[in-house]
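Following this message is one structure expressed as structure tokens.
Complex shown without one protein chain; remaining protein chains in place.
Here the chain labels run A and B in written order, and each chain numbers its own residues starting at 1.
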Amino acid sequence: MTAQILDGIVFGLQLGLLASGLTLVYGLGGVLNLAYGQMAVISAMVVLFAMDAGISLWPAVGLGLLAGGLLGLFLDLTILRPVYRLRGEARVLLSLLLTLGVAFIVDGFLNWRFPLNSLSLHVGGGAVEIFGVPMRRGSLVASAITLVAFAALFVFFRYTTLGRAVRSVIEDEEGARLVGIDPRRMLRLILVLSGVLAAVVAMTRSMVAPVDVQSGFSITVFALIVTVVGGLGSVPGALLAGVILGIVNSIAATHIGTFLSLIILLGAAAVTILIRPSGLLGVKE
Amino acid sequence: MLEVSSYSAGYQGNDVVHDVSFHVDVGEAVMIIGSNGAGKTTLFRSICGLQPKTSGEVLFQEEDIAGMPAQRIVRRGLGFVPAERHLFPRMTVQEHLSLGAYPKRPDPETMSIVLDLFPRLAERQRQHAGTMSGGEQQMLAVGRALMSRPRLLVLDEPTTGLAPKLAREAYEALGVLRNQGLTVLVAEQQVPLAMAFSDRGYVLENGLIRLEGTSAELAENPDVRRAYLGVT
Partner (left out) sequence: MSDRGDRFTRATGTSVIGGAEEHQSRSLRSLLVPIALVAVALALVPLWLGDSGVMMGVAVLGLTFACYAVGFNVIFGSTGQLFLCVGALAGIGGYGGAVLADTVGLPIILSILLATLAASLTGGLLSWVAVRRSLGVIFTGIVTLIFALSFENLLLGLGEVTGGDAGFVIQSGADTFLRENIPPYYLMLAVVVLFLGVYGLLRRSHFGWAFRALRDDEVAAELAGVDVARYRVYAALIGSAMLGMAGATYAFTEGRISPTTFGFAEVDVVVIVMLAFGGIGTLLGPILGAVTFTIVDEVLIEFGQLKLVVYGTLVVLLFLFLPRGVIPTLGSFFEKRRDRPEENRAPTPEA
């Protein structure tokens, strides 16, 4: 049981960081990015190809992060332009459809051209015992990096002017404009950030299990579930929901299999929408 | 400082404000009074860049800002406190005031001026805006707008929902700011307070300017007295 909980926490932290990207973009811009999973996959592939080409680990990682950020920027400058002219529900709907289309384009292309590729970052060294359970070093390093990323996000949003500016747009877009903040620019920043987060998660995940080219949509679905449960626009919510759902998933998968445990996670998201649409820590409307 | 000419604005082809012209000179306090639905909010929101205009010109410090988005107007020295205030519910008083100075870092001197002006805010620096009372929120909204040291402060019905005592305090604070050189444009339904505070005023009805004059002149006007001062 302890092993499952620890595994669940490892998985959950990553879910949380993954969902943070998606939830910020939705909370700030009212945009649902269904191509999110593909952003993670592309970043992973960039790292893979870089390393195959002989580039060493750290620069390859840097390229992966850069790729993630650039993808976010690309989305903002192209597909999302028409989306920004809309407001409210129409905006979410169009963003959903257009990013879905992009997701198909990317997914189809990658699966056609590089069908069997997957990224695995091996972390050397033996197992480490935590609470009596031998944990792979890869899992521990991945979790450590994820926690550092969360800490960085925390500092950014709490203590920097830019971070506060971003939060203010999530809180009240008009209010933000009244203090001179351009919501559009903040959204661009957050899209780039979400791309970088997707890249980080893809790379840390690959330390635990291979990230393959087909996982795009399932990554997006997981991110969406955690985003909904955690609360749209809330990073702490994403973290909390991620860890909880990670543990639930881990325990359930051992007892009832992967397919049915996914139903439990999906069910959690559905229940959240029906009972408390603002999620665990989202803004109550 | 502010010159609005032939300005019209509204929603999707239906103008709420028609061909309005008025001006505010440096150092003045000007009020725009009118009942509910007269178009004050549309006028202000539109001039300050939160809503589009239909036609007209707005010269702020010689520059035409009509049609410019709010975030750019605000950086040019115009502070706007809208009727809905638009505060950030989960952010603290301190964070609001810090952000008020965006993109610059908050100036400690300005911060202390604002906190002196609104002692209640000073007491509640760590409190979240969402948990504050109406009066405190209003103060915060004004304080936030002041942090960028605007030359012109525009307020839309600052006393709505405030108890009379608080409303008076609000105008007292504005009075202090005026003495320090701030130019103020205020839209009000609670006319007596605004009249005591302002030098000049305009009466807006159904989107048109019906009357203008000094506060004294308007106070004498029988129509104004009947409609807005409750004198029969």
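One rule holds for everything that comes next: a residue touches a chain if its C-beta (ideal position, glycine included) is under 8 Å from a C-beta of that chain, and two chains touch if they have at least 3 such contacts.
What you are looking at is a predicted structure, and each value in this text was computed from that prediction instead of being measured.
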{"item": "Contacts of the hidden chain among displayed chains", "value": "A"}
{"item": "Contact partner of the left-out chain, one of A:Leu98, A:Val192, A:Met207 or A:Ile247", "value": "A:Leu98"}
{"item": "Residue, one of A:Leu73, A:Leu86 or A:Val133, that touches the chain absent here", "value": "A:Leu86"}
{"item": "Touch residues of chain A, complete complex, unshown partner", "value": "32, 79, 82, 85-87, 89-90, 92-94, 96-98, 100-109, 111-112, 115, 217, 221, 224, 228, 256-257, 259-260, 262-263, 266-267, 269-270, 273-274, 277"}
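In this section, only the chains that are shown with their structure count from here on.
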{"item": "Rounded Å distance, chain A centre to chain B centre (Cα mean)", "value": "42"}
{"item": "Residues of chain B defined as touching chain A within the complex", "value": "48-50, 69-72, 74-75, 80, 82, 84-91, 95, 98-103, 105, 144-145, 147-148"}
{"item": "Residue ranges of chain A in contact with chain B within the complex", "value": "161, 164-165, 167-168, 171-172, 174-183, 283"}
